[in-house]
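Accompanying notes for the structure given below.
A protein chain is absent from this complex, but the other protein chains hold their places.
And now, chain A:
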Amino acid sequence: MTTIIPFGPQHPVLPEPVSLKLEIDNDVVVGVLPSLGYVHRGLETFINTKDFNQTTYVCERICGICSALHGITYTRAVEKLFDTEIPERAQYIRVIVGELNRLHSHLLWLGLFADGFGFESLFYECWKYREEVLDVAERICGNRVIHSISKVGGVTKDLTKEHIDMLLKMCDSLEPEIKNVEKVFVNNYTVKQRLVGLATMSKQVAYEAGTAGPTLRGSGNAIDVRETADWDIYKDLGFKTAVEKDGDCYARTKVRITELLNSLTIIRNAISKMPDGEIETRIKGFPTGEAIMRTEQPRGEVVYYVKGNGTKKLERLKVRTPTFANIPSLLLMLPGVKLADVPIVVLTIDPCVSCTER
């Protein structure tokens, strides 16, 4: 006989409200039904009141954690409508701020995850390191989480020598700190006992379920949008897709830790190759036509669709966020998992409900 147990929308391990109706048989999950809508804000309709430049700031507010990458993806999509290439220096600045976004998002997630399985001191460590990233982001952009670095045609702020020194100092300081927490997440006996073999998803299932980001790469699929032609700039930055083949909670954690170290390499290389010059191309007129742009956010691939009709307002904006793509994989991962492990499994997709519901 089975019982239905509600998980969320308010739950100690969930930073945002998502509700799962869990069908339980003898302490083991046999079925899942997700329920959304608690923080739906109708942002895709709201842009009807804004012009295409103001929409950048609406997009950044879809998510407080990957805000810069939302803004960057949106502006790149609109630039495609104008068939415009922005100056190379601006592209490098976008990449650097985008990687800062990934660093603080992954460190935040590692902390929440450690808290999720009861390792409080590890939670504090990860969040302490995240503060270093936020401090640098604040000095560069003026804000801790809503960076507002990207605008249609380029970026809003240039990097000064002081900013670059801060970035390099942050990279030097973070690298050994990340390696320290890596030791705990990867080698600690108790952590491994909780994560290894939990909620395993095969390579094929993850691929067919439309999964995105570290959840997809943790199952052996080396798919990262940073490798596409649209992100040419990444090819010269020592970028290497982090991938693990086991497909369990442990593999997904290891992918994120490797990505932290990759981001430091990318930032260092971007700084060394960044050319001098303009940071903005002037754009005239209003957008016409339709375009798709994809970017790799910390949680996975985000897809932006924009349609312009020659007026100052866009006719349609559609955003497919990574958590939206990862929720169906919960339907496949959770059956067979013990009730006590459900919070850990839900956390391994790094759920962001504000993104999902927009």
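Keep in mind that, in the parts below, a contact is a pair of C-beta atoms (placed from the backbone, for glycine too) under 8 Å apart; a residue touches a chain by one contact, two chains touch by 3 or more; residues count from 1.
What we mean here is this: contacts and distances are computed from a predicted model.
Chemist: Suppose you had to identify the omitted chain by its UniProt name; would it be "Energy-conserving hydrogenase (Ferredoxin), subunit D", "Acetolactate synthase small subunit", "propanoyl-CoA C-acyltransferase" or "Carbohydrate ABC transporter permease"?
Modeler: The chain we cannot see is recorded in UniProt as "Energy-conserving hydrogenase (Ferredoxin), subunit D".
Chemist: Out of A:Leu264, A:Val303, A:Val337 or A:Cys355, which is the one that touches the chain we can't see?
Modeler: A:Val303
Chemist: Among A:Cys59, A:Ile72, A:Val225 or A:Ala270, which one is in touch with the chain left out?
Modeler: Among A:Cys59, A:Ile72, A:Val225 or A:Ala270, only A:Val225 touches the chain that is not shown.
Chemist: Going by the contact rule already stated, which one of A:Gly42, A:Pro176 or A:Pro275 would touch the omitted chain in the full complex?
Modeler: Within the whole complex, the residue contacting the unshown chain is A:Gly42.
Chemist: If you put the missing chain back, which residues of chain A would it touch?
Modeler: 33, 36-37, 40, 42, 44-45, 80, 207-211, 223, 225, 227-230, 289-294, 301, 303, 305, 307, 315-316, 318, 320, 324-325, 327-329, 331-332, 357
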